[in-house]
Each structure stands twice: as C-alpha cells, then as structure tokens.
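Provided herewith is a single structure, encoded as structure tokens, for subsequent inquiry.
Every protein chain but one is kept in place in this view of the complex.
The first chain written gets the first letter, and so on, giving A and B; residue counts start at 1 in each chain.
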Amino acid sequence: MKTLLEVKDLNVSFQENENEKGKEKENVTAVFGVSFSIREKETLALVGETGCGKSVVAHAIMRLLPLESRVKGTIEFGGKNLLELSEKEMTKLRGKEISIIFQNPSLALNPVYSIGHQLAEPLRIHGQEKRKGKEWKKEEERKEKGWEEKEEKNEKELKMRKNNFSKVAGALKRVGFSNPHEYMGYYPSWCSGGMNQRFLIAASTMLDPVLLIADEPSKGLDRNRVAELENELEGLKEKSETSLLLISHDLGFVRRLADRVAVMYAGEIVEISDPSNLFERPLHPYTRGLLNSLPERGFVPIPGSSPPLSSPPEGCRFHPRCPVKEKRCMQERPDLKESNGRAVRCFLCL
Amino acid sequence: MMQKEVYIQESVRQWKDIIAHHLNLDIRKYERTLNKFNRGGLFLFAFFLILALFPSLFAPYSPTERFISYESPSTAHLLGTNDIGNDILSELIYGARISMMVGFASASISTLIGLMIGLCSGYFRGTPDELLMGFTDVVLTIPKIPLIIIIGAFLHPSILTLILVLGLLSWESIARVVRSKTLQIREAGYVKSARCMGFSSFHIMASDIFPNLIHILLPKFMLATASAMISEASLSFLGLGDISMKSWGIMLSFAFSRGGFIRDMWWWYLPPGICITLCVMSIALIGFGFEGGKENEKRGVDTE
Partner (left out) sequence: MSLKAENLSRAYGSGLLGRGKCIFRDVSFELEPGKTFGLMGPSGEGKSTLGRIIAGLERPTDGAVLFNGNPLSKMKKAEYSTFRRRVQMMFQDPTDAFNPRKRIEHSIFEVLKLLEISGTERIRCTKEMLKTTGLPEEVLFRYPSQLSGGQLQRLALGRILLLDPEYIILDEPTSALDVSVQAQVLHLLKKVQAEQGIGYLLISHDEAVIRFMSDSCGELEKGQLGLIEV
C-alpha cells in the first residue's frame, strides 16, 4: 500500500513568557521529534493523555497552529511538503483533500445557518474554485455578449445548486439519516449532540477527502453516543477510500477502530504497534501503566504526573515514573527502535 | 495581633497580585495586538494627564491674569488673548484639568453604581434582579440630554452638579454588562464551591466575581469617561456649565458668545475643540485597547 502522509521529525514549540516572574522567555516544546506515516485506507490512532501534544500534531498537519508557534521537520502529503505550501494552496487542500472533525459538535456548527446550508458550504467554496479555473475564458466572452447570456448563467447556477442539494442529501443518507430533505432545514440547536456529530462527519466527508483527521471525536459524549460514533466511523472506513488519523484519549474506542496505534507521552511517540499486540502485550512501561489504569484492569494508577513540557526530564522522559528504570534511562534519550512491525522508545524492551 | 497582621498582609498581597496580574497581561497584550493607534492613544493621554496635573509648569501665565483683549497670536501670547484679556494658551492648559476631572469623576460614579447594581442583580437573581433591572430599564428610557438641560436650568450651575448629573444618568449600560457577566461567572465551579463552603455573599462578590469583572469594567470606564467629557463640553457650550471653572467646553461657549466666531479668531475657538477631540479620542483608544485584550484567562495555546 502506498504511503499517504509521512511525518518526519516534527518539532513544534511555542514561545511563552508565563515564567514565575514573567520576565524570561520560555520555550515550550509541545511536540518533539515525532515521526509516523499513514498508508492509504489506514486508520492510525494517536493516543495519549491531555497535554501530551496529540492535538498539536493534528493542527500542525492542517497548518492551523497559532502564529507564535515554530514548526520544524517535514510533513509530506502526496509528494508535497505541507509546511512549505503557501496559505492559498493550503486553503485549497483543506476540506477537499484533508478534512478535520473537531472536538465539540455543537460548537463547530454555526447556530444561525440551517444544516443543509452549512453542509453545502464546502461544495460551494471548492466548486467555485474549479469553475474559476475552467470557465475563466468563457466568462470573459459572456461579458462581451451581454445580458442574453445572463439567463444561461443563472440556469447553470440553479443546476449547480440542485446538484449540491442532491450531494448533501446523499451525504446525509450515508451517515444514517433516512429522510435527509427534512433534516436539511433543521438548525443545529434543534438536534442532539449525537446528531450534530453526524452532521459534522457528513460535512467533513462531503468532498471525499483522502485524509480525515478526527480530533477527540468521542470527548464529552455519552457511552451510547460513543458507540453510535464508532459505528459511523466504522461505516465510513468500509464505504470510502479515506485514511483516518484518529486522535483520542479513549483507549477502548481506539482499540476497536484503529489499524495501528501510536502512543504519545510528553510530546514524544513512545510506542507504535497494531492494536491487538499493543493491548495484549504492551512493551513500553508507560503503555503498560496506561492500560492498567483502565477500569477493566482495576484502576491501577501510574504514580506521579506528566512532566511539564517546558522542562522535560533528562534522558527518557518517562523515567521519573517508570517502575523498571535503570541508570542509563536517566542520562540517555532512547530512540524509537523498530522490530517486526512494532516500534518502541525504551532501552529495556525488545 | 499577630494573626491580624498576617490577615492584613495576605489581603494586601492578594490584591497586589490581582492588579499585577492584570497590568502585566494588559501590557503584554498591548504590545502584541495593539497597533500604533492605540499606543498613540496612550502617549496622547499621558500628555493630557501631565497637562492636567501640572498646568503651572506649562502655562506661560496665570489663567486669570489680564492683558490687552482680542489680541492675535504673537510671541508673547502664542494663541492670543480673549475678550477680557486672558491668555488663551494658559486658559487652555488649565482647562485640561477641569474637563478631565468632570470626565473621570462622573465616569467613576457611573461605573460604581453600575457595578453595584449589576453585581447584586446578577448574583442574587430572582426578585432583586427583576426589581433592579426594571429600574435600570426605566432609567435607560429617559432621554438624557433634555433631562440634564432641565436639571441644569433648575439647579445652580456648578461643576459638582454637572458631575453628579452626568454620573447618575449613565450607569445603565455598565449595569447590564456587569449583570450578564456576573450571571455567567456565578455558574463557574469556583463560585459554586465557594457557596458550598459557606463564604458570605459579599465575600464571593468582592473576591471571586469582581476580579473577573475588571477586564470588562476598564474599557467601559474609559468609554464612559470619554462620553462624559463630550457631554460636559456640549452642556457647557449651551451655557449650563460652571463659569468660574473654565473647561474647554466653556472656552468654546465664550468664543461663540463673545465674538470669537464672528471676528474669525480661529486661535480662540479651534484649540479647545481640537483638545476635546484629541483627549476623548485618546481615552477611547485606550478603552478599545483594553477591550481587545484577554476575553479569556485560559487563552493561550492548546497543548493537548
């Protein structure tokens, strides 16, 4: 299978001067040397706790990070380095080839427009671009010919609108609404969070993106709704050719959906593996600790707390909390070692 | 005794912290997002403030000193003299204090009233809220300028009346904003847990809600100052000001009534007009600057 997205040595740092006295400038490295790749039709999950930098990775891919951040490394998507594209090219790419599902479904939809209007928006915007390119010359001619052609233009627009309408209806049907025409007139506030989530998925997949990024889609949802969402994404994977980058802290959710899982801790990837191996035989001590704190395994916590990203510990970033640490863990930084399809950042494993 | 000292120290330190926190953030925000306009506003405002605080340092003469009347600008009198022979530049400089005093004093009154009414009605909700907001709505519908003119005509025109009238009639919008923000903060976890722990309502309002209101009060206060200065100028121009204390508005009024306009003595009526405009603009710019800053304390980068 072909590699769709390749992230190499991604470093993202923010400058913040929220120091004790607010005088010195402090560099916060949120993402440190992250490399991974997504193949076509594959689902890769990024797992980790709050503040480990997983959302930053997603935003770096979409180039949605705030201006004061500094990004190093390469993100290769279809032969292009996303970090070097101009803002204009990026805008074209967003939504059409790479699409994102944001965290809060009720906040991501604009409450004053109807669902149908909002879902048709990506079609309108990206459709216009296409037309501009192709029909530029035609339009010039039309201007010369005068008002007779205007009618024709209107007719064309009407046709396009009808086309959009049926496309939106199709997308809604795909996410499980049996009578989409009714729902297109609805407003986000009339619908439940779960329904809004489905609208969002429909909107993100409207243009058949090659890569879909889901940023904590299950956060703040009820158990039933998480199950619903799972079915949605499952269906999406089967029906379309989309690759999925799933960012979540919900391990159970990830286990059922992902083809490969990357575990992040304090801005680094500590383990990449397929889910069944990861959940049955975790290698990295952090992964083991994380799995042990799941309800099924009796809520055994990892002692201590994640280090602040402004001053990570020397050597292996997990060593202060590690139950099996050795002397060299405190001094050297382990590399991500690969063997039979799994990779782990630890001296003591493998 | 010992205990009391610690007590006092703590509360002082706490307020210092809050203030430092605010100023620090504001300056940072200022530097990052404020464009040259707002920084210009700050300089301009500082200039007027210094004029208002130390007029004697800048004014060439005392504002009551008399020379030959109706003189054109010369090296002795940069802006000439008026009908009774006062030096216009000196008058202008001394007028800054009065104009700004009226502005700030009435804005303080209106902010204070607005804050108290808004806080109480937002925090207690229910009947107090309905009563206070009903009252606010009634005040909101009163046409301001006509009322001020009537009051000004009935009462002895003095600067104190002017401050009081302007202050007592312009607090409604502040009260409304404070109320809505209070309603929002009231539902925050820290207020709920403070209620749970048995803190008094006053304590919660003063120490939990108020510090979170400062960032909306500051711009409101600045804008109220600016609008009070304008009202003062227009009222003074209509002859409802205090003649014994010459503000910029009164200077304009005199220039109009004592022949400044007819004789085309631009050096008489133009400078006070420009001063009012610039001063109000600088204050408003600072207000907008505060407004643009930190809506949200948890702002910053989402490092999730």
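Going forward, contacts are C-beta pairs under 8 Å (C-beta built on N, C-alpha and C of every residue); 3 or more make two chains touch, one makes a residue touch a chain.
As the structure is a computational prediction, the values presented were derived from the model and not from experiment.
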item: Which displayed chains the unshown chain touches; value: A, B
item: Hidden-chain contact residue, picked from the options A:Met195, A:Val210 or A:Leu290; value: A:Leu290
item: For chain A, the residues touching the chain missing from this view; value: 18, 20, 49-51, 222-224, 249, 251, 289-290, 292-296, 298-302, 305-306
item: Interface residues of chain B (partner: the chain not displayed); value: 2-3, 6-7, 10, 14, 17-18, 21, 188-190, 192-193, 195-199, 207-208, 211-212, 297-298, 300
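Following the convention adopted for this analysis, only the chains that are shown with their structure count from here on.
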item: Inter-centroid spacing, chain B versus chain A (mean Cα positions, whole Å); value: 48
